[in-house]
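All remarks here apply to the structure that follows.
Not every chain is included here, but those present sit where they belong.
Read from first to last, the chains carry the letters A, B and C; within each, the first residue is number 1.
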């Protein structure tokens, strides 16, 4: 992002303070010292960007356990002019918190965001087999639910929340490490409004949303060949229903490389010709800084050499 | 299903009575007059089948708007010995209901299952811009929430529920046709415990869950070719993270045809050789009764003729 | 060819007058009234073009019965700077001729070019089962052989020659329609020295010779995909050994369309990046005037639209 002359100045994120989304935002150097705007849900965050209220929004886009965050993928597919400018990974860890003085064996009702609940289900079934689940709208809200609407009593006994929640709420940590998979991470992306693409960092990703020309199975094969014939690997391929009728899908695709890499640009041209609808969601540095692996057949040099050759054969120059 | 000598006798389904799942179960001729067992969630329904409490369970597997029901797909991928024996489509329609006497302009808090809420969001934002959403665990539970835990007062003013809900609760319908897409349907499957596959009906589907041998993009292309070289079309291809680490996916696949069709069996053999893990989820009649479209190159006869030919050339018989 | 400002003025062809090659040359409007130079073999014809002795040479490149004329294909693959500028089809028909007064039942020794002999073999075996074959260097030379070196006696009794041979030699036609396949044609190409490519005629062919990057079978599949992903059909794919060692092949390829068609140019760029050696042999009007069949996905417009789209997404313009 270092080449962006005017970095975003107001950032929307799923609040309140203490969420995983805030943890992702803390990884953005340019966001330090700027205005951070907590919002209640994804729709608000993206709306802030669309309307210009904020310059960028941090949103969760994929969770290594739960897969694509369907609402976010669908929003990026349908809201025009959004562009991903950065990618960030936040480890998924959960603690069980309660009002001070609560003992684990007293816990009957556990507030938790459904996704968090799913990831802590095994732990809860093992330690609190009799518990009941109350869905919360966010992991931090689950903790807030401990204190009811009026700050007083509540039907909730404990909450599943991110580590560090005790900095924001007067809670006690009853247990740590609830998540089933200690390696789980959530992938976040920073979204802005149609900025020019940045310069390649050498370890980039390009995100697309592509509709297939028709609902033949072969259509997906043809689409994937547009990438494979140019030596472009995919790190994500997720199907999402278009929603107009059963059996029609769009595909969320993350490809290795940057749109300014010749092989990626060429693949995108192929996809664009082929597909009735392509949404380019941006080329941006990968969170894991892993450089694309590609055969030298797909080097930029090869593309340039081939163009030079073609120009010569058309003109009839001596070989 | 007519060839199953002993049809299931106890059916688990997401209750209570009045849910879309119950509507799906009503489409099963063999279930008429048998015992129907309402359960609280998908996990219980499948557990009933695994433990033998029930003979079959009806579960939602795909929604034309929201895509794969991720939890169901993951459960089928990981719980052994489950098998799909039937497929049913239920139109997705919603009504807004309230306690008798409530006027639409009095509604502030709307109880709704999050998926139902998503599908009615546009309607609500338009007619009740100030409303707040309270998540419910099912569409019928949303209606039940109107009457609180003790059957008395409740913070909920209205609920999004399936048509017909007034047969089960003392509610008044404030509005109909809330869902954004009038053609939306939910796809349900009836799941049993490892029955032998039934005979082909002529319009069947075969469901699989397949892990790729490694995380190359080309691996998916190779997988899809196992189907395309045998002329087997896919009606569903959805990726789900395996969950062990970011970037590893399994694929939920519905293929046209029956495992007793030669071309489907051959494709499955190819997939099985190729993939480190394949879960066969069953071959069953399609809800839409659409026969598979295939080229005669992939007829059963062609398979038999080719085998006869190969036997002869190996033996050295005169051509 | 009408757009070539200075058409070739001297044409080399396999003589003498009366050959099929001359019949091909007669189909070239621009050649009328120019100098025609009969030569003894293909090597001389191409050498005339390379050295500038002639402006163009007519050569046989494919025969619908005998396949690629291997020597011609190898010459085009290895002699630099040759370019095909036109394609012509000549029906393959043969007559049996003899010195005046010869009766069919007197014929013992038949002079014939080996290719012609192969095509008339069935006729000869049927009518002249006792005949012997004397190979001749051309179909016309076979007729000339009737008169020996000194114009006098000869061991040859009859010759297989093209129809019309009696215009050039004092022979009598003993039989017509000797060729087994009445629909057989020979394909000729007119070759020049690296002219600029002409403008597309709407029904063009593009000829290439391509070496594969290595000797894997998959390499050919990858090569063919470079054409199929751009919707470019092939009318010819012939393998020829490179000759350095067993198992290494180059491929002679005729593709539908013109190098100035976007899809063909794009396929050539892909092939060029991929292959260690590509020889562009020219884009030229097809002899059969059949326009390329292609899906509108591969129209020039689609290519331009895709490039415009890519330029915009890179610049960050609003969609």
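Everything that follows uses one rule, which is that a residue touches a chain if its C-beta (ideal position, glycine included) is under 8 Å from a C-beta of that chain, and two chains touch if they have at least 3 such contacts.
None of these values were measured; they are calculated from a predicted model.
Enquirer: What is the copy count for the full homomeric complex in this file, when 3 chains appear in place?
Expert: 4
The working rule: only the chains that are shown with their structure count from here on.
Enquirer: How would one label the connectivity among the chains shown: line, ring, star, complete, or other?
Expert: line
Enquirer: Rounded to the nearest 5 degrees, what angle rotates chain A onto chain C on CA?
Expert: Rotation angle between the two copies comes out at 180 degrees.
Enquirer: Using mean C-alpha positions as chain centres, tell me how far chain B is from chain C in Å, no decimals.
Expert: From the centre of chain B to the centre of chain C is 59 Å.
Enquirer: How far is the middle of chain A from the middle of chain C, if each middle is the mean of its Cα atoms, in Å?
Expert: Using C-alpha averages as centres, the distance is 57 Å.
Enquirer: Based only on mean CA positions, could you tell me how far chain A sits from chain B in angstrom?
Expert: Distance between chain centres, rounded to whole Å: 26 Å.
Enquirer: Using the touch definition from the top, which residues of chain B touch two or more other chains?
Expert: Correct list: empty.
Enquirer: Which residues, counting only chain C, touch chain A once they are in their complex?
Expert: Interface residues on chain C, with respect to chain A: 80-81, 83, 194-197, 213, 222, 225-226, 229, 259-260, 265, 268-270, 272-274, 278, 280, 297-298, 302-303, 305-307, 309-310, 313-319.
Enquirer: Considering only the defined contacts, which chain B positions touch chain A in the complex?
Expert: 62-68, 70-71, 89, 114, 118, 135, 137, 181, 183-185, 187, 216-218, 220-221, 224-225, 227-228, 232-241, 243-247, 249
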